[in-house]
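Data block below; observations after.
Of the protein chains in this complex, all but one are displayed in their positions.
Going by the order they are written in, the chains are A, B and C; count residues from 1 in each one.
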Amino acid sequence: MASPMRIRARAEGAVADVRVLMAHEMETGQRKGSDGKVVPAWFIQEVVASHNGKQVMVAQWGPAVSKNPYLQFKVKGAKAGDKIAVTWKDNKGESRTDEAAVA
Amino acid sequence: MSMNRREVLKAGGGAAVYTALASMGFFAANPAMAAWNKAAFETKSIADTLKVLGVSGTANSADVVITSPDIAENGAVVPVGVASKIAKTEMIAVMVEKNPSMMAGMYEFGANAEADISMRVKMGQSSDVYALVKADGKFYMTKKEVKVTLGGCGG
Amino acid sequence: MKKVFITTATLVFLAGCAATGTDYNKMTQDVLKSSFESRHIATVDRLNQDALQAACSEAEMTGKDLDPALRKKLEAAEMASIKYPADGKFFGDWTKAEKTAQSGDGHTWKKLKDGTPNGGNCYNCHQITKKELSYGNIGPSLYQYGKLRGSGDDVVKYTWGKLYNAKAYNACSNMPRMGHKNLLTEQQLKDIMAYLFDPNSPVNKD
Partner (left out) sequence: MKKHFLFSAAVALCVLGSNAAYAQKSASEQAIDKYRELIADGNPAELYEMEGEELWKKKAGPKNASLEKCDLGLGAGVLKGAYPQLPRYFADAGQVQDLEMRLVHCMKTLQGLDPKVANYNKDDHKKVIALATYVVTQSKGMPLSVPQGHPEEQRMYEIGKRAFFYRAGPMDYSCATCHQADGQRIRLQGLPNLTKNEAAGKAATSWPAYRVSNSQLWPMQQRINDCYRLQRFPFPKFGSDVSVALSVYMGVNGKGVPSQAPTIKR
């Protein structure tokens, strides 16, 4: 099962700054393992962010995103206590959703 | 805890956004299929990528800013931020010219998001990093060189 | 501020000396023996110091210079170890040297893939070419080595000796004894010599 994300959201005036850390291998599919075989590609392809249930951003990622991805984005009009939710889905169909309150 | 994509879309009331995005050509038209734009992640040159995304021409803009180090100590983690001050920015794409899969990420923004993201990408070698921005139907592009060095000891 | 640091360091050393130093040395030996295990070619006998390693460890820990007579003796022994090329040719192929200079492979816990040569670790400590920005500074810059020094017989012979066994010239040098300890092959040393002296190599040309 996928590990939880770390989401920190902080209101700075009228905008909330959101920083997300995700636990994921992000295998490119081009690397050889210790057994000499190519490690199959395994990476997050989509990230969806929402604010109080309303989508604010949808991202598509390729295998070039670093392992244990870090993402920062900004949400307009988000106040302290508002809910920021992030969902990722990888190329194996696995997904994970976590939520945090704006501080 | 984990939800599949469709549930999220339902829960978030995002179906309309999704359809809108699909019509923009960034997602596959068939919602039953993965929305991931495979073709855009398989291109081998900037020109090809623009073609796949249906971009006919781009303008330069000082309002698109790439934040990244001039030298990355390690290619496995290169911080790249892109911010667009152009009004009605709908999309930012981050590309690393010399990567085997040059498209690193594409971000679509709703009206309640600022066009300002940061991410971390892998870079196999020193390369130009491109930011492609779509705002009010027009495309803008800018680039910045990032040198990748070998960091520390051998062994 | 600097002064404060020096004082602290001195006190630390004095405290160490005041205690029964020999006992601690013995204890250290015992701790080292119980702490390590052999892996591949890096076997536990590597923990055994030769006379030079022991003398330099002691000098560095106490902050006292080597006794001049001991230094002379140690350096003479190292000098005697230097083997000059049997065919009298000091210079190999400079185009092969960059790879050796970049690489830090070898001599450790894992077997290298067949055909992978040991690396020289040169850039870890030295600036060598203008192009490689990622270089260390523990050793002096070698950029424009031949251009600055010429290629007279003396400097060529000295440079070979320095690569082969740097301790012959400075007993407690930080530089490994590349030839004497079989860290690099004679051919690799020759290639590096060419790199340092050839006017067309990036060391001198760029």
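Things worth noting here:
By definition in this document, contacts are C-beta pairs under 8 Å (C-beta built on N, C-alpha and C of every residue); 3 or more make two chains touch, one makes a residue touch a chain.
In this text, all values refer to a predicted model and were calculated from it rather than measured experimentally.
For the options C:Ser81, C:Ser134 or C:Gln187, the residue in contact with the chain missing from this view is C:Ser134.
Of the candidate positions C:Arg46, C:Lys111, C:Lys130 or C:Lys205, contact with the unshown chain belongs to C:Arg46. For the options C:Asn124, C:Ser151 or C:Ser201, the residue in contact with the chain missing from this view is C:Asn124. Panel shows subunit B; residues 67-74, 76-77, 79, 120, 147, 149-155 of it touch the chain omitted from the view.
Considering the complete assembly, subunit A touches the hidden chain via residues 3-4, 6, 19, 21, 23, 66-68, 70, 72.
With the whole complex as reference, residues 1-2, 5, 8-9, 12, 16, 19, 24-25, 27-28, 31-32, 34-39, 42-44, 46-49, 52-54, 56-58, 60-61, 104, 107-109, 123-125, 133-138, 167, 174, 176-177, 181-183 of subunit C touch the missing chain.
Just so we're on the same page, only the chains that are shown with their structure count from here on.
Taken as a graph of touching chains, this assembly is arranged as a line, each chain contacting the next along an open chain of partners.
Distance from the subunit B centre to the subunit C centre is 47 Å, each centre being the mean of its Cα atoms.
In subunit C, there is no position where the chain touches two or more neighbouring chains simultaneously. Shared contact sites, meaning residues of subunit A that touch two or more other chains, are absent.
Note for the complex: subunit B touches subunit C at residues 71, 147, 149-151, 153-155. If you check the complex, the residues on subunit C that touch subunit B are 102-105, 108, 119, 121, 123-124, 133-134.
Listing the residues of subunit A that touch subunit B in their complex gives 1-2, 15, 28, 30, 45-46, 48-51, 53-67, 69-77, 85, 87, 89, 91, 94-98.
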